[in-house]
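Apart from one protein chain that is not included, each protein chain of the complex appears where it belongs.
In this document, chain identifiers A and B correspond to the written order of the chains, with residue numbering beginning at 1 in each.
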Amino acid sequence: MNTLTTALGTGRLRWLRAALTVLVAAAVAVGAPFYFAPFQVFQLTMVLLYAVALAGLNLLVGFGGQISLGHGAFFAAGAYTAAVMLDRYDTGHLATLPAAAAGCFLLGLGFGVPALRLRGLYLALVTLSFAVFLPPLLKRLESVTGGSMGLTVDKLEPPAWSGLAEDQWTYFVVLAVTAVALLLARNLLRSRVGRALLAVRDNESAAEVMGVRLALHKTLAFAWSAMFAGVAGCLYTWVIGFVSPDSFSFVLSITLLAGLVVGGLASLYGPLLGAAFVMYVPSVSQDLSEAAPGVVFGLLIITVMFVAPTGLAGLPGRVLGAVTRRLQRTAPLDRTPGAEPAFGAGPVPDAHPKSPAESGPSATVTPADPEVADAEPVGAPPRTEKE
Amino acid sequence: MSEPTTDRTEGAASTEPDFLEVRDLHAGYGQARVLQGLDFSVARGEVCAVLGPNGAGKTTTLRALCGMVRGRGSVTLNGAQLLGRSPEQAARLGVAHVPEGRGTFNELTVEENLHIGAHLRTGLRRRGRAGRAAVVADLERIYGYFPTLRRRSRQAAGSLSGGEQQMLAIGRALMLRPSLLLLDEPSLGLAPLVTRELFEIVRAVNEEERTTVVVVEQNAQLALGIAHRAHVLEAGRLVLSGPAAQIREDGQVAEVYLGVSVRSRKAG
Partner (left out) sequence: MSTVTDLLQQVVEGLGSGAVYASLALALVLIHRFTGIVNFAQGELAMLSTYVAWQLVASGMPFWLALPVTLAVSFAGGMLVERIVIRPVQGAPELTVVIVTVGLFIFVNALAGLIWSFTVKDFPQPFPDGALDLAGVRVDWSTLGIIGVVAVVMGLLYLLFQHTSVGLVMRAVACNPASARLSGIRVGRVLMLGWGLAATVGAVSGVLVAPVLFLEPNMMGGVLIYAFAAATLGGFDSPVGAVVGGLFVGVAETLTGAYVDVIGADLKVGVPLVIILAVLLVRPQGLFGRAAVERA
């Protein structure tokens, strides 16, 4: 949460710092395609569009606290919408963006409704099942999707007045859309929707009591996150120029979630960092072996969850917090070991940390949300399940 | 069995007055500090009542004694340091804790619950006919204290009434053959008749087995009836200590700290 407050900015000094950061970032972003080779520019472009997808997933998972193992499906929906429009209906690129966005928003709304009834784990199962189901479905709907062979479409053509190469023009277009998308994500979070999401994530019953309409906001979270993924998919089609069912297997969904987690859940820069991971880790380690990316990715995910559950973007905040705590004289008394998850009652909600004697070498690990892990003081109402 | 008004201070073993010794205990949950430096001792074979209003830190004290809550200070049982140990280790040192809410294994039968209680005595090292026979004998002993449990030995613990579950929880704790028995609010949610029976059994256990007992209770009257000494907590501090009889007789204390109307004691 430190990162969030820092990013949202309070105080003039912070404003200045934020403005400077933005300026530098913008300069770097705009200058990049002139400095790097076409393939590297292409990679940067991919990072940008993955960041859009992850920003959407972040809304749902990081801020909304819901699990989705099937966001690749929305990505695919956006990608195919654009591809079909370009291939079959010759609409031109510009029209595909709002179509993909609107279509995926509606799709997300549709998903959001049954998702309401599903608690975290079950939602993960359902979304995963759907992600597994999608490629065969796409192959079956051959007349529309081109089946296993997929669809090839024209890429973006740089206009004559720009004097830019194809990769550079594509980069700038994607950069523009990404910037708008990230800004939109940021604004959503500061809006009523965002605050509601955070309230729901942190303490659902309390939020309900305070008048937050759970159903509406959970569904909206799904819709928005689906829209972002769909836009990213549309951009994917523009950049790659080819879609096929096998590009969107459930591996994509898992990779997206993994990337978001590594980059930083519930942080504003997490999606960018995560997108960089998704893009670069596989391509770098692929030289070693076909399987190497997975090994690295898997290890990274687990390590990040152990060491920095808020992801790498949250690391500075946590380090700062730990340092400040040390500076304060009174060290907090340790976490309370005690009641464990109640088994046999379905998927388990937040559990209290285990006995210190069991910790062994991991005794210094703090779980993802340190506040959550503390047992309630005597007399406080019991923690309710997170949905 | 009716009123337990005899002064039990005389009968308490005074050979080991510091069998359980608590020194400067600070404990709490996360940032919240509940206990602010507790000091008290319990003699071996004594029944000690820990009393006080809600939120005074009674349950936290018990939890600190058996490793469920961390803290600073010192808690020693017969010289061995308890503070900082895990509940499993505390059990190995002979501490049996009956938690608030009973903590029975609801899916297991009554007899299985009791067998779990004897877990430490039936481990791989202690297996063998002698070990098993001892456990069976202990089962009989427990059933002797709690005949209802014998009748329901094959029933799932979850199907028992609140009072029966409490008996089961205490029985399970006793299967450990503990040197220190900790009871956390045993009367909570139970009818008066049942609680009186329960406390009488605890007194009997203490008298027959010389088990040291620390009982945390909101129902001060009940606890003082079987206790040798009492300690009164308020806001995490010890405000009063003394022989149970004395505290019981002190009407002002009773009303201020315990909310007990002493005048109606004998009538109840």
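Here is the rule we go by: contacts are C-beta pairs under 8 Å (C-beta built on N, C-alpha and C of every residue); 3 or more make two chains touch, one makes a residue touch a chain.
On a predicted model such as this, the values are computed, not experimentally measured, just so you know.
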Report, in label order, the displayed chains that the undisplayed chain touches. A, B
Touch criterion as defined above, residue of A:Ile67, A:Val153 or A:Ala221 at the omitted chain: A:Ile67
Considering the complete complex, identify which of B:Gly30, B:Gly101, B:Gly162 or B:Gly242 is in touch with the unshown chain. B:Gly101
So one chain is hidden, and I want to know which residue out of A:Ala29, A:Leu125, A:Ala165 or A:Leu184 touches that hidden chain in the complete assembly. A:Leu125
Which chain B residues would touch the chain omitted from the figure, given the whole complex? 66, 68, 86-88, 91-92, 96-97, 99, 101, 103-108, 112, 115-117, 119-120, 122, 172-173, 176
Counting contacts across the full complex, list the positions on chain A that touch the omitted chain. 61, 65, 67, 69, 114, 117-122, 124-126, 128-130, 132-133, 136-137, 139-140, 250, 254, 257-258, 261, 265, 289-295, 297-302, 305-306, 309, 335, 338-355, 358, 360, 362, 365, 367-369, 372-373, 382, 384-386
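As a working rule, only the chains that are shown with their structure count from here on.
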Taking each chain's centre as the mean of its CA atoms, how far is chain A from chain B in angstrom? 51
